[in-house]
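Here's a slice of the assembly, chains where they normally sit.
Chain lettering (A, B, C and D) follows the sequence in which the chains are written, and residue indices restart at 1 in each chain.
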Amino acid sequence: MLYGISKLISPELIKVLMEMGHGDEIVLADGNFPAMSHGATVIRADGHGMVPLLEEILKLFPLDAYVEKPAALMQVVQGDTVETPIWDQFVSIFRQHTSLTEPFEHLDRFAFYERARKACAVVATGEGAQYANIILKKGVITE
Amino acid sequence: MLYGISKLISPELIKVLMEMGHGDEIVLADGNFPAMSHGATVIRADGHGMVPLLEEILKLFPLDAYVEKPAALMQVVQGDTVETPIWDQFVSIFRQHTSLTEPFEHLDRFAFYERARKACAVVATGEGAQYANIILKKGVITE
Amino acid sequence: MLYGISKLISPELIKVLMEMGHGDEIVLADGNFPAMSHGATVIRADGHGMVPLLEEILKLFPLDAYVEKPAALMQVVQGDTVETPIWDQFVSIFRQHTSLTEPFEHLDRFAFYERARKACAVVATGEGAQYANIILKKGVITE
Amino acid sequence: MLYGISKLISPELIKVLMEMGHGDEIVLADGNFPAMSHGATVIRADGHGMVPLLEEILKLFPLDAYVEKPAALMQVVQGDTVETPIWDQFVSIFRQHTSLTEPFEHLDRFAFYERARKACAVVATGEGAQYANIILKKGVITE
């Protein structure tokens, strides 16, 4: 533990977040995401939900201002009737921590997987909600 | 050993099964399957038959409901006269543990090999029956 | 995720818990415990409290019936005025999951460290309470 | 699989058995044995009982004729009332595969652990019986 760093953020995760640069991406994945097969580096965050983790990470770096949508969600698969109420929480967290109101690009499931493969890391949470995965694109930290 | 986990499941295997997510596949391979050359990760289960192992694994996670056939068998090679009575046992186990009556896609030998290469793991059993290999595709665990 | 295994238990942790045998010990450590320097194997459980984790682990194996006290706490250092209300919760969890009413040996801080060094693993939680470390000694699983 | 080698013996196990020489020891451990903390090398044989495994291993090499007792069992701990009927099966297997009628040295639990630490490997079976651990000392193979 250190002053000023949330206990939700593991030492391994803070290290990766620091090492990431402009344009690098990280995936926050729900408990059903196939992280093992799609993450070059997998950081376990078993038992944690997406909402508090997302909140802590958005405090640590700005999102990429060089693209229109610096975050991405996985679209509901055609024919699937599941609801995604957690998205409203995501939007509300983004509004609180960034100046973005429509930050999300909506990616088809397999397009999302492809982006995940190229990300710096996949954080495997225990989030039980479905379609609760987010890709974050890190922005420039200016002095 | 732990309460509630079958002794047939090794610590290494339970770890992989837990890490797998929606859509990830695992191969349960018979004793003649070329696991060494086709498995990114090989988990040895020497001396065990397919039937009890399959039964235990089907208790641990649902199969993928997003595809029509969440399991696959290797077709008998053309010209081969061997019988596959173990398939009846497989079907009966699936009926008992899932609501699926026709769960199996039948793959040509080399198509099966290709799928195996991309699976999360190949479990190398000592099953003596031929054509006794199964690919399982993990489903979504909802709360 | 798997049926029947709590989301609080990471794949790495379940693997170690399974591999442990009779008499093997595991340390559940609070956020201030020097796990890095005292754990042969450290399993991170950042952001989690001791109470739910302890509860889940006690469901997985019996404690050692060959010793009088199959669990250990770290004694409050002489002169330290901190209170340890979390111990009452520990006792209540033990009563619920085991038949033990006085399960705890109380070890001097440095004696606790010595035992920790020899344990199979130290689970580094984010528990904020002080003196909230427990050593658990695994018992025999009979059929 | 190979001709002439039992399917119970894993590739990793056969390799270690071959590499062992005169006087080297291997531990066949039951499911409660603390293999993780007492084995320099641990070979998993989850789900297998001791009896068939012992039988197969005794076919592969002679026991050490330079010591009086080339095998060892763990004594029942004082005060423990558990019975050890599996020992009769062990004796019967030894009589069948060796010329030894009293092959076993009986070691105190912690003395057994010490010998295990120095053994070439600990084979972690899933044997459910208690006190079902054996140390085997390999003999000389003459031409």
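One rule holds in what follows: a contact is a pair of C-beta atoms (placed from the backbone, for glycine too) under 8 Å apart; a residue touches a chain by one contact, two chains touch by 3 or more.
Given the structure is predicted, the values throughout are model-derived calculations rather than measurements.
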(message) Whole-complex copy count for this homo-oligomer, where the file places 4 chains?
(response) 10
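Throughout what follows, only the chains that are shown with their structure count from here on.
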(request) Take the average of all CA coordinates in chain A, do the same for chain D, and state the distance between these two points in whole angstrom. (result) 51
(request) Could you grab the centroid distance between chain C and chain D? Build each centroid from C-alpha atoms only and quote it in angstrom. (result) 32
(message) By the touch rule stated above, which residues of chain B touch at least two different other chains?
(response) 1, 11-12, 16, 19, 141
(request) So, with touch as defined above, which chain pairs make the list? (result) A-B, A-C, B-C, B-D, C-D
(request) Would you tell me which residues of chain A are touching chain C in their complex? (result) 1, 6-12, 31-32, 44-48, 126, 128
(request) Can you check the complex and tell me which residues of chain D touch chain C? (result) 29, 31-37, 42, 77, 80, 124, 128, 130
(request) State the interface residues of chain B toward chain A in the complex, per the touch definition above. (result) 16, 19-24, 66, 118, 120, 140-143
